[in-house]
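Note that one protein chain is taken out, while the other chains of the complex remain in position.
Up next is subunit A:
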Amino acid sequence: FILMLSLALGTMITITSNHWVTAWAGLEINTLAIIPLISKSHHPRAIEAATKYFLTQATASALMLFSSMTNAWSSGQWDITQLTNPPSCLLLTAAIAIKLGLTPFHFWFPEVLQGSSLITALLLSTAMKFPPTTILLLTSHSLNPTLLSTMAIMSIALGGWMGLNQTQTRKILAFSSISHLGWMTIIITYNPKLTLLTFYLYSLMTTSIFLSMNSTNTLKLSTLMTSWTKAPMLNTTLMLTLLSLAGLPPLTGFLPKWLIIQELTKQEMTTTATIISMLSLLGLFFYLRLTYCSTITLPPNSSNKMKQWSIKKPVNTLTPTL
């Protein structure tokens, strides 16, 4: 499937680049490859999601190119790790925030995830976040830490708050993605390895959740309530994975949060650590609601549609045990 190959190619080009134009070219290849994937179904919602995605990502790419150009004019070189011009640092931070979906540039993300199919949403929230994260890692020593921390705290707050009233599972996962991005960004100027760790664990957990939801085809909370009839083992492991995404202690998702809080207290930022821990309680509420709906209750409304007995492909029950 040639679009997946283009995605892999674009990601590889951006990761292995030390010149700004190769990074930009990889990001463009990724954007161009995923637009047909989003709009494959020709549904009006999918086309609308593709429009919003295209406009935001194209402006972010152009901003990134412009910031690298001003940096080249002022310092004479195109190396990614040597970003010396302060206005271009600011523009680059804004461009990467738009590409990742950090607050205050997060408005496109829930709607785009809602309009795309579950597998495409998985690709959008894990694979498409990887190249901008690598650029952020490469340039993190020259970006403004106050700005990054502010955006991160706002992302965690907004991801928690706006996820509370949602019933569509893709939007819930979008807001969880936004808050996890906030957790990744807050530690990037102090210990970039923790950002990478958080990203890997987050993408692993999100992959398993999306694949589980794809097997049972749950797009809404009401569908989630009746998914225990289709694959009971998958349902229990889905509950564990959701709680891991929330960050509860014996599960894997707690590890990045613990290490980030430890690193923040080492850097004398204890108020920040307290604030983000409190704000992730908001996220915990909707994760708990998801687990409640999926596993803990057996409601009497399991007689909705008979088509719920159909499973799209053989269920891989091992995916959530990652």
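The rule is short, and it goes like this: contacts are C-beta pairs under 8 Å (C-beta built on N, C-alpha and C of every residue); 3 or more make two chains touch, one makes a residue touch a chain; residues count from 1.
We adopt the following convention: contacts and distances are computed from a predicted model.
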The chain that is not shown, which UniProt protein name from "Cell division cycle-associated protein 4 isoform X2", "ALA-interacting subunit", "Non-structural maintenance of chromosomes element 1 homolog" or "NADH-ubiquinone oxidoreductase chain 4L" does it carry? "NADH-ubiquinone oxidoreductase chain 4L"
In the whole complex, not just what's shown, which of A:L7, A:L37 or A:A50 touches the removed chain? A:A50
Identify the residue among A:A25, A:L90, A:L137 or A:L219 that touches the chain left out of the display. A:A25
Give the residue, chosen from A:G101, A:G115, A:G159 or A:G283, that touches the chain omitted from the document. A:G115
If the missing chain were put back, which residues of subunit A would it touch? 21, 24-25, 28, 31-32, 35, 39, 42-45, 47-52, 54-55, 58-59, 61-63, 65-66, 69-70, 72-73, 76, 110-111, 114-115, 162, 165-166, 171
